[in-house]
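One chain of protein is taken out of this complex; the other chains stay put.
And now, subunit A:
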Amino acid sequence: MDGAVNTTGATPEWRSAMIDVSGLSIGDLTSKVTSVPGGDAADDTDGATNGNALAHCLRRLADDLANPGEPIAGFNSAL
């Protein structure tokens, strides 16, 4: 679920559908690339993700790429 709020901990927190791979090396991420099982994101209560959550994350990333929208351009409010 995107933006699920978890209120069971000491402080409420918002859990993203996007997986944190910032701790993985490029070698780890690319050396054994395999297809990830499909299906909707599973609700992970303990924080660990599974193949479904990863698949959901990658689908969401693909959707963002497919619908990038226009760059947000604004005019300065110079007077």
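Following the convention adopted for this analysis, a contact is a pair of C-beta atoms (placed from the backbone, for glycine too) under 8 Å apart; a residue touches a chain by one contact, two chains touch by 3 or more; residues count from 1.
The rule is simple: contacts and distances are computed from a predicted model.
J.: Among "Amino acid/amide ABC transporter membrane protein 2 (HAAT family)", "HEXXH motif domain-containing protein", "ATP-binding cassette domain-containing protein" or "Phosphoribosylformylglycinamidine synthase subunit PurQ", go ahead and choose the protein name stored in UniProt for the chain not displayed.
T.: The UniProt record for the chain left out of view names it "HEXXH motif domain-containing protein".
J.: Please output the residues of subunit A touching the missing chain, sorted low to high.
T.: 2-3, 5, 11-36, 44, 47-51, 53-54, 57-58, 61-62, 64-66, 68-79
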